[in-house]
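Complex shown without one protein chain; remaining protein chains in place.
Moving on, here comes chain A:
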Amino acid sequence: MATTLLRKQALSQLSRALGSEQATVELKWMLRSLEQPDRLVADSLSAMVARRVSGEPLQYILGTQPFGPLDLLTRPPVLIPRPETEDWAIRLAEFVKPTMRAPIQLLDLCTGSGCIPLLLCKTWPAGTVRARGIDISAEAIALAKDNAARCGIPSSSSKPTASHELTAAHNTFDALQADIRLPGFLASLKSSGIRPRFDVITSNPPYIPRDQYEQLPTSVKDYEDIRALLGDPDLLPPQGKKSLSDSGRGLTFYHDIAKLVAHEQEGLLTTKGILAVEVGEGQAKDVAAILKTEGGLQYTSIWTDPWNIERVVVASRK
């Protein structure tokens, strides 16, 4: 338990870095996580404050972030789940209603912590969804697996115990490391035994344009994986892949995703499937156009986040 003096000191240090209002709530959350019997953080209050003042995100210091009904682990450098994503994932969970009689296959591209598919698995009735998460980062795949275990969502390959065999109704989640931008991605899915047809595809791909990336707050830029943030990866210095006409606007991954769903019979999305992608501020209309022209998804709608920014493009063929 922190003494009065320590607290006073912590508050004034945090206030200088964050402003007094934010400092007050963050101190409260730090104290609360220190009070927890099964706490994940080994730090003392003063160590936490020192990390926070140096610019580290609070979520990495505390080791968790609540996300809808879930309490997810957070580990650098994997992208921390954002409240905007929480909002639309909850909305999607209500928008799509899978049933035991019509269970669905779900694919989450650039899954990171696994927040989107895990929230859906947790919210939808048992036995209605089989989810896969793909990410290029080994750290993300490891974290997504740990989060699935933490949320009690089994892998589809986990051996059913005797009691499970009788009640086979589970939602399952599998995390797979792969680069969705490689030409062989579809083939690699097939070779790992996944039937590459999905009823729902979700993604929060990196979407920050190069010039904006340079301006990001240090808590984002210096701590979170550039591979989860930068929407113009081809402009990274060492690689010199061919660049698209709109390169520099953070839209690279949307072109790739559109390509993956474009073919109605061979693509990743079933004929009646739904694609939901998160976008950055000001990108929604461009992304909707890309999905329409390059992905063949004629019907698009745009969801606004609680801060009134166009945040999600939801698209389908029919």
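Following the convention adopted for this analysis, a contact is a pair of C-beta atoms (placed from the backbone, for glycine too) under 8 Å apart; a residue touches a chain by one contact, two chains touch by 3 or more; residues count from 1.
To be clear about the criterion, contacts and distances are computed from a predicted model.
Visitor: Given that one chain of this complex has been left out, which of "Proteasome subunit alpha type", "Cytoplasmic tRNA 2-thiolation protein 2", "Peptide chain release factor 1" or "MIP18 family-like domain-containing protein" is its protein name according to UniProt?
Guide: The chain we cannot see is recorded in UniProt as "Peptide chain release factor 1".
Visitor: Decide which residue listed in A:I208, A:L269 or A:A288 touches the omitted chain of the complex.
Guide: A:I208
Visitor: For the chain that got dropped from the picture, name the residues of chain A it touches.
Guide: Here the touching residues of chain A are 4, 7-8, 11, 22, 24-26, 28-29, 31, 57-59, 65-69, 79-80, 82-87, 90, 204, 206-208, 212, 216-217, 219-220, 223-224, 228-229, 278, 280-281, 305-307, 309, 311.
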